[in-house]
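Yeah, one chain of the complex is gone here, protein chain that is, but the others are all in their spots.
Chain nomenclature is as follows: A and B, assigned in order of appearance, with residue numbering initiated at 1 for each chain independently.
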Amino acid sequence: MSAKETAAVQPRKKVHLKKYLPIYLIALPGLIYLFINNYIPMAGLVVAFKNFSAKRGIWGSKWAGFKNFKYLFSTSDAFVITRNTLLYNVMFIVIGTTLAVMVAIFLADIKSRIRSQFFQSIILLPFLVSWVIISYLVFGFFSAETGFVNNTIRQGMGLAPLSWYNEPKYWPLIILAVYLWHQVGYTSIVYYASVVGIDNGYYEAADLEGATHWQKIWHITLPLIRPTIITMVLLAVGKIFYSDFGLFYQVPMNSGALFRTTGVIDTYVYKGLMEQGNIGMSAAAGLYQSCVGFVVVLLANLAVRKIDKDSAFF
Amino acid sequence: MKLKKAVALSLAAIMTMSLGSAIPASADEEKAHLIMSFRTSGAVPSEENIKKVEQKLDELIADRINAEIELIILQSSSYKDQMTLMLSGYEQLDIMGAPASLIPSAVSGEQLRDLGDLLDEYGQGIREALGEELLNCGIFDGTQYCLPVNCDTTLGLGYYIMRKDICEKYDIDPDAITNYEELTEAFQKVHDGEPEMTVVAPGSAGYSFMQFSCTWDKLGNYFGVLDHWGQDDLTVVDLFETQSYRDYLDVMRDWYKRGFISADVTNATDSGSVQIKAGNLFAMANSNKPGMLAQEQMNTGIELVGAQVLPSISWTANNWQWCIPENAEHPEEAMQFLNLLYTDPDVINTIVYGLEGEDYVIHEDGRIGYPEGVDASNVGYSVASMLWSFGNEFNAYVWETNEPDVWEQTIAWNETGYRSKAFGFVFDPSPVQNEIAAVQNVYDQYRMSLECGLVDPETTLPEMVEKMKAAGLDTIIEEKQAQLDAWAEVTGAA
Partner (left out) sequence: MRKTSGYDILINTVMTVIVIFCVIPLALLLISSLTDNSTLIRNGYTFFPEAWSLDAYRYLVNSGSKIIRSYGMSFLVTGLGTGLSILFTTTLAYAISVPGLPGRKFLTFFVFFTMLFNGGLVPTYLMYTGTFHIKDTLMGLLLPNLLVRAYYVMMMRSYFINSLPQEVIEAARIDGASEFQTFTKVAIPMSKPIIATVILFTMIMYWNDWQNGLYYLSRKTSLYTIQNLLNRMIQEIQFLSSNAVVGQSNAAQGIPSGTVRMAIAVIGILPIAVIYPFVQKNFAKGITMGAVKG
């Protein structure tokens, strides 16, 4: 490289730095927080490979290899819990996203401002109810002896009462319904923000050409909020090996008979460690879930890069 | 490269700072500052009220121990989690109350101190209060890590608490009921006469009837037990393949088919007494002990009678123990304080009932109750629901709802019933953690519906046993047998 060229490059770099310095500066508080709150404790993940001893501390404890991971796979039900976790998450992502996007688009299209706001308020409320309380409400509907479904709906149709908490086959539907009830209003707010953020000019142009509502949704709204959808789905994919503990533990009221369809990795870990676990074993479970999520999300991101480069995370 | 190094260095620095440094001891103060933690199942007292009790305790111990006490009172439901956190770091904790489920991980994590020497030096009162046999229940892996508590150690199993009015209506004499057949007969009468009512439910939600119906020593976790109340020999057998378990299941199946048990029993959220109080339950299973009936009458506000259809048993009593963690800064003073807790009535009364005059008053007969205008919902300080866990409840005042001689009755009661030959043996689950997690997972799938009679044991029981074996039940039993044999060799039990 000639001296002339180097000289030419140098000042430009400086300009760059000066130009972007404020951007780095404003990012700094958030980055420092994440470093402290998230990255430093990650070093603690090493206990997953240790026989943890408080006396020796995390670093001084003896290595245990993969011993702490063994219990995750020692059960013959490892397949069941993995399958359930994955299927539920896929179901939540697909159905949950579809519904939330639909609700967001409809909300934005409702002409009466007051009605739209009223709907928004109502559908957000379920998100504020804690899982313990939800489990009682679900029990109110599905209790064998006093439940609303058995006593009012099934009786009204002349059907015999069902012992819902001992019938695994109905639970994927019940769990899905509870999840949607709890989550859709909340998620739809994100999409709503994207939908109302769309430049009105697009719609005006479409109106001039005589487009129907469906055409506008299909050709304008959906393509323009696609990046948001992709972002939200990618974020969900990263958590694909996790499940909401309350939804799977509290809502089925820990009914063992439902294990086939409600058992997930998180509830297995919780129950397995309740009586005799140590922090090494719980760290191992978290690390395993994270690693799988990481691989899946990298693959998903790769796929997204192929379709829509701008929406990919990296 | 430089940046990477700097990041790595600062990371290491922060890690050592965060994980390696102890909180500075308050060395300049004269008195040892003792921190003690325990749980309560009732309302946690407010900060100000805890302060008052701490001050009172300081006064009480002032001339005997050069220490001041700080109490951390936590709620039952989150106690174990919070203790795990405190033990994992370097937070000072001098005295810790521990439920049985906390001990194995605390021991394998080297979080507890060996109490042997401290006990010899400062804990003579504890030794006397507990007696050698009970004290042995705190030995884990051959080391005295914990101190058990002196309370009702005998369980009156197969005890059914029933509504008196309904018994009278159907001419049922509870004292005449001594076995399952007679009980079934009585239940049938009630069922025929009160078809709307649930006849029987377990005392606690989340429990099946099994916990109240043992005719074996569960040896900690039911995976490997001693059959026949631990009276035969020290051969560990698979509970789920014993005739005893099958007989129990058959009774439950019969009851369920007769319609005695609610279909909602597997996921009930209310205890038996709450259901009795609400008026839709006739009887509940519980374990008997002196004062139990009076207590349940208080809770339900309904007159009750009881019938016990199984013999009583006492097995290793370690539901609650006191420990001195590695993080203790004043282990000697801690043991001195524990010694007072086990021996000095003023200490246990203050720590459990709070302040005289404010939180309780003493009646003429020596029992205590709430002062005027105070009740369970507004009392300033009381952890009375956990009285049994504070070392030696027999030193404490008797609450007014109990008979004045309830402690004498309890001491006599503890001498009754079968005493398992493995009394004092504590199973250490850590060598077979993986198997236990897997077997527990299988058991959870069947436990409630099988043990409450919802499914047919003829087909379901073999299915469960097969899965448990595949999950490693035999390995657990072998390990338990080995530990039990080693224990028997040391203690000379046969």
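For this structure, a couple of remarks:
Heads up, the rule we're going with is that a residue touches a chain if its C-beta (ideal position, glycine included) is under 8 Å from a C-beta of that chain, and two chains touch if they have at least 3 such contacts.
Given the structure is predicted, the values throughout are model-derived calculations rather than measurements.
Annotation: of A:I81, A:V101, A:I174 or A:M232, A:M232 touches the absent chain (contact as defined above). Residue-wise, the contact with the chain that is not shown comes from B:T269, picked out of B:S244, B:T269, B:S430 or B:T460.
Even with one chain removed from view, subunit A keeps its contact list with that chain: residues 16, 19-20, 22-24, 26-27, 29-31, 33-34, 36-45, 47, 58, 102-103, 106-107, 109-111, 113, 115, 117, 119-130, 132-134, 136-137, 139-141, 143, 145-148, 151, 181, 184-186, 189-190, 192-194, 196-200, 212-214, 224, 227-228, 230-232, 235, 238-239, 279, 282-283, 286-287, 290, 293-294, 297, 310-311, 313-314. Contact between subunit B and the unshown chain involves residues 14, 17-19, 21, 23, 41-44, 46-47, 70, 72, 74-78, 81-82, 84-86, 88-91, 203-206, 268-275, 277-280, 284, 286, 291-292, 295-296, 298-299, 301, 375-378, 382, 384-389, 393, 398-399, 401-402, 406.
Convention: only the chains that are shown with their structure count from here on.
Averaging C-alpha coordinates per chain places the centre of subunit A 38 Å away from that of subunit B. Residues 36, 39-40, 43-44, 51-59, 70-71, 74-77, 136, 139, 143-146, 161, 163, 165-166, 253-257, 259-260, 263, 268, 271-279, 281 of subunit A touch subunit B in their complex.
Of all the residues in subunit B, the ones that touch subunit A in their complex are 11, 14-15, 18-20, 84, 87-89, 101, 104-105, 108-111, 206, 221, 262-264, 266-267, 269, 326-327, 429-430, 433-438, 440-449, 454, 467, 470-472.
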